[in-house]
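Worksheet: one structure, shown below.
Of the protein chains in this complex, all but one are displayed in their positions.
So, chain A:
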Amino acid sequence: MTVSLPPAGTPNQSGASSKQRLPPAGTPNQSGASSKQRLPPAGTPNQSGASSKQRLPPAGTPNQSGASSKQRLLDPGFLQKLEALSLLSRKRVCGVQRGERRSTARGRGVEFDDYRAYQPGDDYRYIDWNVVSRLDRLFIKLFSEEEDLDVLLMVDTSASMAAGHPSKLLLAKHLAAAVGYIGLANLDRVGVSAFASTAGARLERLRGRARAGDLLGFLEKLEPSGETDLLAAMRRQLAASRRRGLLVLLTDLFDPRGYERALLLARARRFQTFLIHLLADEELAPRLAGDLRLVDAETGRAVEVTVDAEALRAYAAARDAFFHGIERFCFHHGIDYLRTTTSVSVESLVLRWLRQGGLVR
């Protein structure tokens, strides 16, 4: 399932994704290429503000151990809304424990999947006698097994993620917390890894709502630093993953080495990848003018620029080309893609745009 939409006029291969043509409202895009700006609308209040800290979790909230972390990252009311959601996997997954998700393994589940001819050794209990009586041939029913889902959250903690108001990293932590909580609430295995140029903190796979505190506490401690090296981070992460599953990548993709090889590596390892592209408003439309020496927050590399209207137009063109390249890449390789800015609220992102994007339901 592709969350981000192809460029206008490109046939959509997914019925779900066609509903994800998100309006660019709230983004000060001056290029006029609105069709390329697949951004969730702004204007929805961000729930990560101070108000969330003042609201107490509702009675009966299962996890009390990590209450403080949850209060910082997730609003209790928002948590209740997350309880009703679950993560969607477009691919059948093969878990290690019974869960609430259809598995590629057939047999013991309760959800009918298909028929096949009886073969010696098959369990007699699955022979469909109705079919035998009509066709006079032995067929057995195949059922999908419901297993747990491995959810891997990769959070970019490079220095560039500190940009934005609120910062991109904070938004990434909110999203990771929400998605992770949904997974834990649905008995999926949730793992989190922070990455920059070097291996960052890592949280082993958690299962069950009771581990939500650990998840939120882990995310709370993440701080932006270092350079982005997406490929190295992906290699490390995939090397440590024994099971394929759902990979949610939260990053700004400002990697001078490119993002393509990292995403292809995840695809080669049969991960269903959902890319959430986070941007700050000033990255979309810089409010700069004059003769400047722009210094990269990660690399320290400087670029001398005379910023005028034409330079800003050229920047917008480069930005649109960058976005278009990402969208096209993801479309061609079956990677779900959602681009958003820090001005969009987490609740709106999760409850509306991630649902429309097919990550949750």
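Keep this in mind: a residue touches a chain if its C-beta (ideal position, glycine included) is under 8 Å from a C-beta of that chain, and two chains touch if they have at least 3 such contacts; residues count from 1.
Just so it is clear, contacts and distances are computed from a predicted model.
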{"item": "Choices \"serine-type D-Ala-D-Ala carboxypeptidase\", \"(2Fe-2S)-binding protein\", \"VWA domain-containing protein\" or \"Electron transfer flavoprotein subunit alpha/FixB family protein\" - which one is the UniProt name of the chain not shown", "value": "\"VWA domain-containing protein\""}
{"item": "Contacting the left-out chain in the complete assembly, out of A:D150, A:E283, A:E327 or A:E347", "value": "A:E283"}
{"item": "Which of A:L85, A:L149 or A:A163 contacts the chain that the document leaves out", "value": "A:A163"}
{"item": "Chain A residues that touch the omitted chain in the full complex", "value": "159-163, 168, 252, 254, 256, 280, 282-283, 286-299, 301-308, 310-315, 317-319, 321-322"}
